[in-house]
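One protein chain omitted, others in place.
Our next item is chain A:
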Amino acid sequence: MMTKRIIPCLDVKEGRVVKGVQFVELRDAGDPVELARVYDEQGADELVFLDISASVEGRKTMVDVVQAVASELAIPFTVGGGINALDDMKRILRAGADKVSLNTAAVNNPALINEGAAFFGSQCIVIAIDAKYDESIGTWRVYTHGGRTPTERTVLDWAEEAVERGAGEILLTSMDEDGSKAGFDLALTKAVGDAVSVPVIASGGAGNAQHFLDVFTEAKADAALAASIFHYKETGVGEVKQFLRNAEVNVR
């Protein structure tokens, strides 16, 4: 039986982890490699690094980070942020990442998904979708540019198209729930999961272990991603997994 995956997400800017990560046992809470190791020890199934560098230099630094993480870690990891072309994917994957995550660039140029999947295989291509419910159309709308720009696309249509073009996984973030700590968006996660044939990673809204249980059992998510509750040690990956195990959810 497959296990449900728990995936901590780290924001990396100019080669350093940002967004207040609080691990007291760390010498240096900004070091992506050290943090990655801590999450690995806690039993994280996978990691996502989101490169939020604004500069070209920052993006180059990310390649060094990817190399260092790949040298230290024996769990899969995904890198997203600033990947706009096949060359960007090559740089990141050859440095040792297992998957790249595309968001705005894929919406602007969907053929990029085909190119990436043809070159590296679908298993390397994660499509990240930022979703927000829109009453006027009665469904979720796709946003780009870190949630700042509404598009004409609906989430379900875009997810299906992305998979047809070769996406191997959907990283689905609910903008409605993101930061709320009120739980994952179950309706959204379930709707996308039912629509596509590839794994769906639920993101946005995790506040406690029960929320992970809900998204796995009620919304059938394959994996769930969270940032702040792990960073701020509100709960640990191990605690969430123990809770899930007690509820008879299959975890590693």
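Here, a contact is a pair of C-beta atoms (placed from the backbone, for glycine too) under 8 Å apart; a residue touches a chain by one contact, two chains touch by 3 or more; residues count from 1.
Just so we're on the same page, contacts and distances are computed from a predicted model.
Peer 1: When you check the chain that is not on display against UniProt, which of "Xanthine dehydrogenase family protein molybdopterin-binding subunit", "Imidazole glycerol phosphate synthase subunit HisH", "Transporter" or "Putative tricarboxylic transport membrane protein" does it turn out to be?
Peer 2: Its UniProt record gives the name "Imidazole glycerol phosphate synthase subunit HisH".
Peer 1: Would you mind spotting which of A:Asp40, A:Asp88 or A:Glu177 touches the chain that isn't drawn?
Peer 2: Once the missing chain is taken into account, the touching residue is A:Asp40.
Peer 1: Across the whole complex, list the residues on chain A that are touched by the chain not included here.
Peer 2: 1-3, 5, 40, 45, 70-71, 74-76, 93-96, 98, 120-124, 168-169, 197-199, 222-223, 252
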